[in-house]
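All protein chains of the complex are present and in place, except for one that has been dropped.
Chains: A and B, in written order; residue numbering restarts at 1 for each.
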Amino acid sequence: MDKITKVEIITRPNKFEELKDALNKIGVMGMTVTNVMGCGVQKGQTGNYRGVAYTPELLPKIKVETVICEVPVELVVETAKKVLYTGKIGDGKIFIYEIANVVRIRNGDEGKVALNNQP
Amino acid sequence: MDKITKVEIITRPNKFEELKDALNKIGVMGMTVTNVMGCGVQKGQTGNYRGVAYTPELLPKIKVETVICEVPVELVVETAKKVLYTGKIGDGKIFIYEIANVVRIRNGDEGKVALNNQP
Partner (left out) sequence: MDKITKVEIITRPNKFEELKDALNKIGVMGMTVTNVMGCGVQKGQTGNYRGVAYTPELLPKIKVETVICEVPVELVVETAKKVLYTGKIGDGKIFIYEIANVVRIRNGDEGKVALNNQP
């Protein structure tokens, strides 16, 4: 079976439309979006505000998950990086997972073909 | 260690109760449900509405995750397919992952037994 991969992108909510359009252009149509809250390493700031120590705040983020097979993982990652890069803290993170299988319920397709753009 | 698997089902929100009951009947009690937004391949429609091209809209979906060990993956998948199939676009997708381990916090159970129905 061909390798099936999930690319999970966690980034600023206001970047979603641009990210979706860029992914659509490289042939990535299927995706799942979740509103999440997150904190990254924020350069390890534990913070100290007017003498009060604080731990990093949770910020609203979106998680965009896309499971792919034919489109190369590297192309998805490079596309996301191009759209999401500002060079500022909080640009986001990408996590990559292996997936064991995928099924399209409408027609019973499994594996690679379940990710295709088929009737 | 026995193989532990996550079955992730993304489908129409109004199908949840029926899906949960069907899973409960085959012995799958533990599950986690998230409200998500999604688009699938939608037969590759990029769309064109009154001359304006559009990309697939995000629709509200639910993500149902269940981590299993004793109940066979195939039975969970077949059960979900039976409940969720309409033959129309958007019936949903099932993603299958391997899980490295599971812990029940209340009693420290790990692995297969942490998924059992035990005191």
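FYI, a contact is a pair of C-beta atoms (placed from the backbone, for glycine too) under 8 Å apart; a residue touches a chain by one contact, two chains touch by 3 or more.
All figures in this text were calculated on a predicted structure; none of them were measured in a lab.
S.K.: So that we can see where the missing chain sits, which residues of chain B does it touch?
M.R.: 6, 20-21, 24, 29-34, 67, 97-106, 108, 114-119
S.K.: Need a quick check: the contact residues on chain A for the chain that isn't drawn.
M.R.: These residues of chain A touch the chain that is not shown: 5, 10-11, 34-44, 46, 55-56, 58, 61, 63, 77, 80-81, 84-98.
Quick note on the criterion: only the chains that are shown with their structure count from here on.
S.K.: Measuring centre to centre with CA averages, how many angstrom lie between chain A and chain B?
M.R.: Spacing between the chain centres: roughly 19 Å.
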